[in-house]
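Missing here: one protein chain of the complex. Every other protein chain is in place.
Chain nomenclature is as follows: A, B and C, assigned in order of appearance, with residue numbering initiated at 1 for each chain independently.
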Amino acid sequence: MPTTEQLLSMYERMLLIRRMEERLSADYAAGKLPGAVHLYIGQEAVAVGVCAQLTDRDWITSTHRGHGHFLAKGGDPKAMMAEIWGKRTGICRGMGGSMHVADLSKGILGANGIVAGGIAIATGAAFGARLDGDGRVAVAFFGDGAANQGVFMETLNVSTLWGLPVVFLCEYNHFCEFTPSETVTAGQISDRARAFGMPCAVVDGNDVVEVWRAAGEAVERARGGGGPSFIEAKTYRIQGHLEAEAVILDGKYREEAEIEEWRRRDPIDRLREHLSAAGACDDDGFAEIESRVSGAVEEAAAFAAEGEPADPELAFDLMFVGQRP
Amino acid sequence: MPTTEQLLSMYERMLLIRRMEERLSADYAAGKLPGAVHLYIGQEAVAVGVCAQLTDRDWITSTHRGHGHFLAKGGDPKAMMAEIWGKRTGICRGMGGSMHVADLSKGILGANGIVAGGIAIATGAAFGARLDGDGRVAVAFFGDGAANQGVFMETLNVSTLWGLPVVFLCEYNHFCEFTPSETVTAGQISDRARAFGMPCAVVDGNDVVEVWRAAGEAVERARGGGGPSFIEAKTYRIQGHLEAEAVILDGKYREEAEIEEWRRRDPIDRLREHLSAAGACDDDGFAEIESRVSGAVEEAAAFAAEGEPADPELAFDLMFVGQRP
Amino acid sequence: MARRRYIQAINDALLEEMDRDPKVILFGEDVELAIFGDTRGLLDRFGRDRIRNTPICEATLTGMAVGAAAAGYRVVLHMMFSNFVYTGFDAIANQMAKLRLMTGGQLNLPITVLAGYGAGRSTGAQHSDTPYPLLMNLGGVNVLTPSTPADAKGLLKQAIRGENPSFFLEASGRGAESGEVPDEDYTVPFGQAAVLREGRDVTVVAIGHMVKPVLGVADELAERGVGVEVIDPRTLVPLDEESILRSVERTGRLVVVDEARDRCGAASHIAAVVADRAFPALKAPVKRVSVPNVAMPYAPSAESRVLPDADGVSKAVLGLVAP
Partner (left out) sequence: MARRRYIQAINDALLEEMDRDPKVILFGEDVELAIFGDTRGLLDRFGRDRIRNTPICEATLTGMAVGAAAAGYRVVLHMMFSNFVYTGFDAIANQMAKLRLMTGGQLNLPITVLAGYGAGRSTGAQHSDTPYPLLMNLGGVNVLTPSTPADAKGLLKQAIRGENPSFFLEASGRGAESGEVPDEDYTVPFGQAAVLREGRDVTVVAIGHMVKPVLGVADELAERGVGVEVIDPRTLVPLDEESILRSVERTGRLVVVDEARDRCGAASHIAAVVADRAFPALKAPVKRVSVPNVAMPYAPSAESRVLPDADGVSKAVLGLVAP
């Protein structure tokens, strides 16, 4: 069980992700963000529960829905916000955008616009860690949709054979874009990992403590040379697949009632209730956290708004080290 | 259990594959064949046992080691031989070669130089069959090495979801080129298929009756709308990965004793013993079969040798229908 | 003639061809709900046997397209964005583009692959590639880059009726643009460029997305007395070399405007063809206005810097006539 301090820290981080993304949602609607934005609202417990088990020297790879992973792993909210605004103060200097936020100094190898694109990258980093033998771990976050890409099964095979310190973290959020996941997923995803002899856990992804515990076991195993693990976190995507979905979509793919039901299982509310019940935090305490978080969001938004647009010449410098493209 | 007639027919087909390939081996050594040649010697029971359950309207896809599948499915020995010789009388008019023998009129969608390249093609054909609803079946033959390609797992997923009439036929012949298969294969390959809820069988691939029986069940299931099946046939590659291996390889990857051990389990010898013991065929009978087969091989070799070299202009005509490249 | 939006024209073509021939099937990720708009109404009309959402597994989808074609179907495979073509590239490059030859002509592959391409909307490097140069180099697949609703409809119908694999590349973000579309059933043949505007000073070949800005430039330069002939190849494979050569033989000058990266791009190829076959007519260097050899940056400020624009085209043209 996490300490109260750890729980409070996870609570604050989850809230930060939530409020940052609510702000992004509003900014998107207001036409301030240039590109597409995929929000993580409702899934915060997964990123936060897992990343609480990692250090800056560990790696993660993320997805097109990557803000939560970025912030959970310690990425800077200001630099992320500025990136999404396309500013030169962005974490990727405006070259990446929402789908590509990365911070190598924090072990964040990047969000990824290619479904399942990060999994082999995490596996490769884990191979490096294995060769170094210094206990570093790589976590590949990916969606249930990504679990149908062959590269997922390929990496299960390689990582098992080579005993790589990698954790496969599948977020079953019930949708692949507008396709209900169960219509494109045969069997249980965890059985795919089990077929390779990999330790597996299926957890309630809206319960940060459960996620934290399963991640802790998997990370410990990996650090100790025990090889890869698979975790499936059952959760739900509350927002649309991407902001603007309502505008562009011809048709309906889920019921409001279903969303409502999952709202009642909101991971942040649940942790708050838990903390309240345990007497770890009272209303004043929560208000204080809320205000710290909204301060951070305001600061990030201001930082993003103030930044200069990305340098138009930068692409020419960045393609290669020491070489023009 | 197959009838005596069926057993004799399978025996003859296996022998035909063996003798054809022995001839190819000799022709390769004599410098008569232009390209690389991968022989199926030792695995004949798999192709023959499976294809005995199929009709010309069913499809197969094959691998770089495809002569056995081609002949087992009823492909013409002469046209295959001429193809490998690069002649215009070849089944692909000399355009394909050993790794690409195909005969659409027999449902042979082709050998394939890309490891696992045929699996999705078979799945697509099975999708067509499912839409037609006429009971046709597609069998994807592939090696144990191919089972590590992601496309294998992807097609397990799609075919299960859509109830496609496809049989995944994995030939575990213990090697991926020069790499012992167990060093690159985590867990049991059949468990990968099982993870998708697919009916699975693991059979002795050197026992044609066992293969025939498992294939029969799978094919029947597919024809009846029961969806895909997976079969793993344990067998052994007696020849090198490719002819010429001994010349070009720097190093050794298996022991002569191991090969000898598997020679003792030769699928053709075993069927012969079975037929003898059952009184289904005597020495004269076997001699007659042998002579028919060697007649066919001679005929094929002569046909290949006599053929004109492939038409140099043909590539320009064949790239597209009704369009120059 | 009716006014239709680009994406509607595509939708119309799909509806009409699926109506016309029960062997036409369409599959891909999220095709049942029409997020691009091009597959609107298909599920209701044709049901899940003929249009179907797939799991995310491009390597399998491209391979299955080949297999379903071998089984006698006319396959339309929707790959959403061009970058996902790379994820399914094996069966494209190693199977689709080669199988007809390798089987000695036994196998026809009536496959149409749809994918959105191009940048300009800050979708970042992994959602804005312009992949036609790679496809053009494969040899065995047709490449279609319609710039108008009418061409979109006609080329798509032609592709679906044809016996060869074709990549139908939709200009991303252009779905809302509209144009006149013939009422009757028609197809646009492959390999016939459209001369969209005549002019005697400079030939400008503009591809896909680039046609519209180039027409704007041509209008502008006409007022300044420079006659720009604008040619839209419409299909890059097959390429109507003759129309381009004929034009350059008259103008003696060529600019190719291409949204693909420059190195080994379509512009390079067209320039090379002209430098070979129309050399005696050339009065000036052959110019390419294309995308530098970079991944597409996200920020609008940086993205617009690397995309060909009217200004760049205008400068290139003027550089040739008034050196």
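Simple rule for what comes next: contacts are C-beta pairs under 8 Å (C-beta built on N, C-alpha and C of every residue); 3 or more make two chains touch, one makes a residue touch a chain.
These numbers come from a predicted model, not from an experiment.
Within the whole complex, touches from the chain that is not shown fall on A, B, C.
Considering the full assembly, C:Ala125 is the residue among C:Val76, C:Ala125 or C:Val226 that touches the omitted chain. Within the complete assembly, A:Leu109 is the residue of A:Leu8, A:Leu109, A:Ala233 or A:Ala301 that touches the hidden chain.
For the options A:Met80, A:Leu161 or A:Ala233, the residue in contact with the chain missing from this view is A:Leu161.
Within subunit C, the residues in touch with the undisplayed chain are 59, 83, 86-87, 89-90, 92-94, 97-98, 101-102, 124-126, 129, 133-134, 136-140, 237, 239, 260-261, 263-269, 271-277, 279-280, 282, 284-288, 292-295, 297-298.
Within subunit B, the residues in touch with the undisplayed chain are 34-36, 83, 86-88, 90, 92, 94-100, 112-117, 145-146, 148-150, 176-179, 183-185, 248-251, 253, 309-316, 319, 325. Counting the whole complex, the residues of subunit A in touch with the unshown chain are 59, 61, 90-96, 100, 102-105, 109-110, 112-114, 117, 119-129, 131-132, 136, 138, 150-151, 154-155, 157-158, 161, 314-315, 317-325.
In this section, only the chains that are shown with their structure count from here on.
Centrality by Cα centroid goes to chain C.
Each chain's centre was taken as the mean of its CA atoms, and the one lying most distant from subunit C is B.
Chain centres here are Cα averages; for subunit B and subunit C they lie 40 Å apart. Measuring from the averaged C-alpha position of subunit A to that of subunit C gives a distance of 36 Å. Shared interface positions of subunit B, i.e. residues touching 2 or more other chains, are given as 150-151, 154, 157, 161. The multi-chain contact residues of subunit C, meaning those touching 2 or more other chains, are 54-55, 57, 59-60.
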